[in-house]
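Heads up, one of the protein chains got dropped from this complex, but the rest are sitting where they should.
Entry: subunit A
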Amino acid sequence: MSIRHGLLALLDRGPRYGYQLRVEFEAATGGTWPLNIGQVYTTLARLERDGLVEPGGADEQGRAVYAITGAGREELERWFGTPVAPGDRPRDELVIKIAMAVAGGAVDVAEVIQAQRAATMRALQELTRTKRAATGGLAERLVIDSSIFKAEAEQRWLDHCEAVSKEKSS
């Protein structure tokens, strides 16, 4: 995604100024995606150039406010209506490491798997603690849940690697 679609989604709720967009963006993503204020303004400038937002004057404290345009709403609708492609994930270092461990023969695959599994479980425990302590809304919880599901998938894959490599070697 783009930050642009995130900002459009926030502006769809009503006109907002830059700092407010930053705070709301971070709150909605459970703090997993920090933005700096510079990114917010650059993105707003591009959205304005593309006709998706327009300046909405100033609020009572003189802050420059932006509003979504009709074209902006259409773009947002298109974005929500289009599934995300599995696409261009960077190559996964862990997958390469395990593949190399299996192919190489010089390292103990079981040890590599165990070390990783312990680390992933610790991460999963910490995510669960974050979730228990979370006081934000539904969006925050679901963002943390997403990280939990991903860590869990990695953990299951490691269990699978262990079981399969044990089968092959016995």
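Observations on the model:
Here, contacts are C-beta pairs under 8 Å (C-beta built on N, C-alpha and C of every residue); 3 or more make two chains touch, one makes a residue touch a chain; residues count from 1.
Just so it is clear, contacts and distances are computed from a predicted model.
The chain that is not shown carries the UniProt protein name "Putative ABC transport system ATP-binding protein", picked from "ABC transporter permease", "O-phosphoserine sulfhydrylase", "Universal stress protein UspA" or "Putative ABC transport system ATP-binding protein". Residue A:Gln114 is the one among A:Ser2, A:Thr42 or A:Gln114 that touches the chain not shown. The chain not displayed touches subunit A at residues 114, 117-118, 120-122, 124-130, 132-133, 148-149, 151-152, 155-156, 159, 162-163.
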